[in-house]
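Left out: one protein chain. Kept in place: all the others.
Presenting chain A:
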Amino acid sequence: MAVPVAFFAVFFAYPVAAIVARGLEVDGVWQFGRIGEVLAQSDVRHVLWFTTWQAIVSTVLTLLIALPGAYVFARFDFRGKQVLRAVVTVPFVLPTVVVGTAFLALVGRGGLLDELWGLRLDTTVWAILLAHVFFNYAVVVRTVGGLWAQLDPRQEEAARMLGASPLRAWRKVTLPALAPAVAAAALMVFLFTFTSFGVVQILGGPTFSTLEVEIYRQTSEIFDLSTAAVLTLIQFVAVGAILALHAWTVRRRETALRLVDPSVTARRPRGTGQWALLGGVLVTVVVLLLLPLAVLVERSLDAPGFGYYRALTRDDGGVFLVAPIEAIGNSLSYAVAATLIAVVIGGLASVALTRRDAGRFVRGFDALLMLPLGVSAVTVGFGFLIALDEPPLDLRSSWILVPLAQALVGVPFVVRTMLPVLRAVDVRLREAASVLGASPWRVWREVDLPMVRRALLIAAGFAFAVSLGEFGATVFIARPDNPTLPVAVARLLGRPGELNYGQAMALSTILMVVCAVALLVLERLRTDRTGEF
C-alpha cells in the first residue's frame, strides 16, 4: 500500500500541485482572485461551454449508436462474434493521435470524402464528434453488453408470465437492471470526451478547443501559466465530480443482480427484425470503425513503392534530429518500462484494496487511482518538468521521466482489470488452502496467482497500449532527439507538405498495427467480459 501511495504522491500529486502553485502563487501570496478573472474572460467561457456541450453530444451519440451493438453482442450468437468483439475494441486502445489522423484522412482536406463528393468535415465539429464515437463505441458495448449478457432472461420471462407485454417486461425488468451500467458507461464516455486532447488538437483546428487543448495552448504557446493553472483546477474539479458519480453508479451496479453465464443467454437471431438489427450493427462497425482505419492505411500507401515508409527511415534533419523510424524503438522501450511500472504499482494497489481489513482510507484510494484518467495529462507532463528538476529528484534529463508519466495513465487500467478478479477469488478458497497447511505467502502463490495470472497479462497489455498511445504528457517531456510515435505523428502533421502528411499516415499505421496486435493477443487471453474496459 505504501508504495502506490508514495508513487502517486511524488509523480502525480506533487507535479500537479507544483504547476498549480506556479501559476497561482506570486511572491508567496495565493492569487485566488485569478480564478474569477480567468472565468470572466469570454474566450475561456467559450472553451468551457464548448468542452461541455461537445462531451454531452458525443456521449449521447455514442449511446445511441452503441447500445444496439451492446444488445447484439449480449443476446445474439453468430459466426465471427469473437473476432468482431475484438475489432470493436481496437479503437479504444488506439492512440488519440492515430484516430485524429485517420479521421483527417477520411473527412479532411484531400480526404476520401473530399475526393468523392467534395465533402469536408475537418473544419466542423462533426469530425470531432465522430472521432469520439469511434473511440468510445467499445466502452459502451463492453460495459453495458457485458452486463446485459449476464442478465437472466428468465427474469423477463417471469414478468411476461405475470402479464407484461415484451416491451413492458423489458422496460420494467431489464432496463432498471441495466440502467446503472448505462450510466457508468455514459459517465466514462463523458469523462474521456470532456478531457479529449489529441483528437481535438488534430481535428479541431483553430476554431474548436477543449479545456485540455486550451491548457496546452496556454502553457506551451502563450506561456500564461496562471490561466493554465486555473483551467487545470476547473478540470480537476469537474473530473473529480464525474469520478465520484461513476463510483456511485458502479457500486449500485454491484448490488443484487441475478447474473448467469453469458454463454447461455445468447442465441441465433430469428426473424427479419433481428437479422436486420445484426446487419445494421455490422454496417455501423464497418463504416464507423473500420473505414477510417482502412483509409488511413490506404493513404499511407499512396506514394509508389512504400515511399512514405521508406521516407521514415531517412534522417531529414528537419522535423527531428533523428530519422522518424527511430520513434518506433523509443516508443516500444518506453512502453515496456511504463508497463512494468504500471503493473507493479497497480498490482500492489489492487492487492491492498482487496484485503478484507481494508479500511475506509484504503477504499477511498480506489477512487483516487482513477484520477489520472481525467486530470489534464498536459498538466502532469508540464508539472514533471518543473517539479522534478531539482535534487533529490532531478529526473529532467533522465529517460525514465516518459515511462513514469505514461505509467500514471496505465495504473487505473491495471487496477480496474485486477480488482474484479481479485475480489472474485472466494475467501474460503484461501482458507481451504490455509487449513491444508499453506502459509499466507503460499496461499497467494497457489490460489490467487493462478487465478489472476490471466488478468495480470491483460492488465499489462492495456497498460502497454495506453502507454504507447499516451500523448498529452509525453509531448512535453519527450526530448526532441527521442520522440515517441504519437509525438512524431503530431509533429509531422504540424508541418506542411505532401511528404510529411504521408509520413504521418505511415507512422500512424505502424502505431495502429502495434496497438491492434497487442489488443488481439489480449482478446485471446480474456475469458470474462464483466470488466469495464
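The rule is simple: contacts are C-beta pairs under 8 Å (C-beta built on N, C-alpha and C of every residue); 3 or more make two chains touch, one makes a residue touch a chain; residues count from 1.
Here, contacts and distances are computed from a predicted model.
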Self-check item: Absent chain [UniProt protein name; select from "ABC-type quaternary amine transporter", "Carbon-monoxide dehydrogenase small subunit", "cytochrome-c oxidase" or "(2Fe-2S)-binding protein"]
Solution: "ABC-type quaternary amine transporter"
Practice problem: Have a look at A:Leu64, A:Val286 or A:Leu436 and name the one touching the chain we're not showing. | Solution: A:Leu436
Quiz prompt | Residue of A:Val5, A:Val402 or A:Val447 touching the missing chain in the full complex | solution = A:Val447
Quiz item: Given the full complex, what residues of chain A touch the hidden partner chain?
Solution: 426, 428-429, 431-440, 442-443, 446-447, 450-451
